[in-house]
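Sharing a structure, written as C-alpha cells. Questions coming.
In this view, the complex is presented without one of its protein chains, the others remaining in place.
Going in written order, the chains are labelled A and B, and every chain counts its residues from 1.
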Amino acid sequence: MLSINNLCASVEDKDILKGLSLDIKPGEVHAIMGPNGAGKSTLGSVLAGREAFSVTDGSVAFADKDLLELDVEERAREGLFLAFQYPVEIPGVSNMEFLKASVDAVRKHQGKPELSSVEFMKLARETSKKVKLDQAFLKRGVNEGFSGGEKKRNEILQMMLLEPKLCILDETDSGLDIDALQTVADGVNAMRSAERSFIVVTHYQRLLDYIVPDFVHVLADGKIVKSGDKSLAKELEAKGYSWLEGEVA
Amino acid sequence: MSEQVEHLIRKEYAAGFHTAIDTDTLPPGLNEEVVRFISAKKNEPEWLLEWRLQAFRAWQEMEEPEWAHVDYPKVDYQAISYFSSPKSMEDKPKSLDEVDPKLLETYEKLGIPLHEQEMLAGVAMDVVFDSVSVVTTFREKLEEAGVLFCSISEAVEKYPELVKQHLGSVVPQKDNYFAALNSAVFSDGSFVYIPKGVRCPMELSTYFRINEQNTGQFERTLIVAEEGAYVSYLEGCTAPMRDENQLHAAVVELVAKDNAEIKYSTVQNWYPGDENGKGGIYNFVTKRGVCHTRAKISWTQVETGSAVTWKYPSCVLRGDHSVGEFYSVALTNNYQQADTGTKMIHIGKNTRSTIISKGISAGKSQNCYRGLVRMNPGAEGARNYTQCDSLLIGDRCGAHTFPYIESKNPSAVIEHEATTSKVSDDQMFLCQQRGLDAEKAVSMIVNGFCREVFKELPMEFAVEAGKLLEVSLEGSVG
Partner (left out) sequence: MGDLQTAALKLAETQSAPAWLDAVRRRGAERFAATPWPNRRTENWKYTSLAGLAKKELRLPEVQPVSVPEKDLIALDAYKLVFVNGVLDQAQSDSLPDAVATFASVNEQQIELVQSRLGALADSSQHLFAALSEAASTEGVVVHVTAGQKLDKPLYVVNYSSGEAAQLIATRVLVVLGVGAEAEIIEQFISSDAQQANLVAAQTEIFLADNASVQHYRLNLEQEGITHAGGVFVELGRDANFDGFAIAKGGELIRNDYVLEHCGPGAHVELQGVYMPRGQQVVDYHTNIKHRVAHCTSNEVFRGIIGDRAKAVFNGRIHIFEDAQKTLAELSNKNLLTSNRAEIDTKPELEIYADDVKCAHGATVAQLDDEALYYLQTRGVSKEQAKVMMSFGFINELIQTIKNEAVMNYLLPILAEQFGRENELLQLEAESFDEL
C-alpha cells in the first residue's frame, strides 16, 4: 500500500524529516506518536504534497506509483486522504459544492460514473447523519464558522464520501471533547476494512483507546526511533518521551 | 478630557531665537540673473549653470500644485531672497577654529556642539546655515573608510563626475513645481558617497538652520551607496520664530545600487508658527530614492514642525527583490497643516514595501496621509503592507487618509488598513488614577501610539523625538 524509504524533507531550508522509513500494508492501522516538533504533521503534509515542503531525499511508493511524482490532486484521486489538523475555512464556497466537486473528481479518475446531483445530495445527507453533522452545514461555506468539533466531523464526512485507500489523520483528536472524539472514532472504525489503511498521527494516547492501532511508532527528530504494538502507546503515556532520547542520538 | 487636552499644547518653540550675524544676502527676487549669481558664487562649472537654467525655465512654465489637503496664501516668489551666507564664511574657514564663534554659539544653543570631542561619538555632521555649509565634522575618519561626506557645493568642485552622474537622476529637474524651483536655486546641502562594499563606520547627519529673515532655504542632498554599501543618515532642522512664513523647498535623492542599504531618518522641527497660525515654515520637499537589485531604502520621519508640510519620501523599487520602507510620525498642532506620506513604485519582481504612518492631530490642525502604492505589470510577486493610524486630540482638528492603490499585476499583494482613534477618557482616567498628570498621560499615550515608528530611529534620535513630541503637544491638554 505505502512504502516510505529514507524520506528526508525540509521546509524553508530547515530539515524536518531526516530519513524516515515506514511500510504499511492494506488493512493496517499505524499510529504515529512523538514529542512536539518531531515532524509528525510534516509527514502528513509531505505525503499529501504540500508545496512549501521539499523532499530532499528518499522515496515513497503508494499503490505501485511513485507518490512524489504526483500533484496534490492526483495523490488525492489515487486514494490518499489527509484529514487536517486545522481544516481551512473557505468562505463563499458552499460545503455541498466543495464535496461534490471533490467526489466527482475522484470518481472520474477511478472511471466511475459521476453521481447526479440528486444522488449526491442524498449520499451527502446520509453521510452527514453518520458523523452527526447537521445538514445545515452542507449549505454553509466550507468550514466557515464551524466549531473545532464540527470541522473535524466535516473532515471525516469528506473521508467517508471519498472512500480513500489510505487515510492520514493529522492530530484529528486535538481539541476534541469525548463525545466528538467518539463520533470521529466511530466514523474511522466504520471505514476500517481489509483494503483500507490508516496513519493516525496523534500526540495523545487517548485517541488510541478509540481507534485501536495495529502498530505504534515513535517519531522523534525526523525519524522513527521505536516501533511496537499498541502497548507501546501505554508505555509512552506512563513514561513520556524522554526515555527515548537515547535512541534519538 | 478635551478641555484638559486643550491646555497642554502650549510651550515656547525652543529653537526660535535669531542669531545676529553679518550676512551676505541677495535682495529678494527671482530671475535668471539670480540663478547665475548663485552658480557663480559657488564657482560652478558651465554644465551645472546650464542645468539650473533649464530647471528655472521649466519652473516658469509650471503651476504650483493645489491637490494637497492644505490651504495657505500663495507664496510670492519674488519676495524671497534666494541666497544668504554669513559674511564670515566668505573666507571659507579651513577648520572649526576659523569658524565665527557666533555661529558656533548658535549650535551650542540648539544643543548641537560642533567640536568633535563633544559630539555624540559615532555621528559625523554637516551643518548648513541658511544657504551655506558651515562645517563638516569627522571627515578624516570617514575618508579612511573611503566615504565621501561634504557639502554639495564642495562635491561639485571636488567630485564633479559623481555629482554630474547622479544629480537629477532620481528627481529630475522638472519632476514637480518645487523640485524645479530647487534645481534652479539650490544653495547647499550634503553629499554622501559610500564606495562598493563599504559599511559607513558612523552615522552621518546634517543639521539645517534657517536664520536670516525673508530667505528661503533650498538645500539639495544626494546620497549614493554603491553595491553592497550601507549608510545611516540623519537630518534635523530648526528656524527662528518669525511672523512671516518662510519657504523651505528641498530635494533629496538617494541611489542604492545592488545590495546596498540606505537608512534615512529625519526629525523635522522647523518653526511651526504661533498658536494663532502666524508665521512658520512652508516645508515643500521632494525626497525619493531608487533601489536596484536587492537594495533597501528605509525612510523614517518625525514631523513636528512647519506651518505647512508637503512631503512624500518615496521609493522606486526598480531592482528585483528590492525593499522600500516608510515609517512616519506626523504631529500637527494649533494651525499646522501637513499633507505627507509616501510613494512606493514597484517595478522589479518580488519587491517589498512597508508603510507605517502615525498621524496625530491636535488644536485646529489638519493632518493628512497621502500615499501611493503602485504595482507595475512586471512586479511579479511584489508585496505591500500599509498601516495608517490617526489619533485625534480635541474636536477641532482634522485627520485624513488618502491612499492611492494601483495594481497591474495579478501576483502582487497589497494590504492597506487605516484606523482612527482618540485619546480616550478611559485611558486618561487610568493614567491619572495611577498618579500621572494629564500632560504626562497624553504624552505617554502618544508615545505609545508612535512606538512602531520610533523603534526605527537611531537611539539618540528616538529619545529626542519622544521629547519633541512632548514639547509639541504642550498646551493640548489642560
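Here is the rule we go by: a contact is a pair of C-beta atoms (placed from the backbone, for glycine too) under 8 Å apart; a residue touches a chain by one contact, two chains touch by 3 or more.
These figures come from a predicted structure and were not determined experimentally.
If I consider the whole complex, including the chain that's not displayed, which of B:H18, B:K164, B:K278 or B:H400 touches that chain?
B:H400
So which of B:V170, B:V316, B:A412 or B:M428 would be touching the chain we can't see?
Answer from the full complex: B:A412 touches the omitted chain.
Even though one chain is hidden, which residues of chain A still touch it in the full complex?
48-51, 71-73, 75-77, 81-82, 84, 87-94, 96-98, 100-102, 105-106, 109, 117-118, 121-122, 125, 135, 139, 141-142, 158, 162
At which residues does chain B meet the chain that is not included here?
Touch with the absent chain occurs at residues 2, 67, 375, 377, 390, 392-422.
Operating definition for what follows: only the chains that are shown with their structure count from here on.
If you average the Cα atoms of chain A and of chain B to get two centres, how far apart are those centres in Å?
For chain A versus chain B, the centre distance works out to 57 Å.
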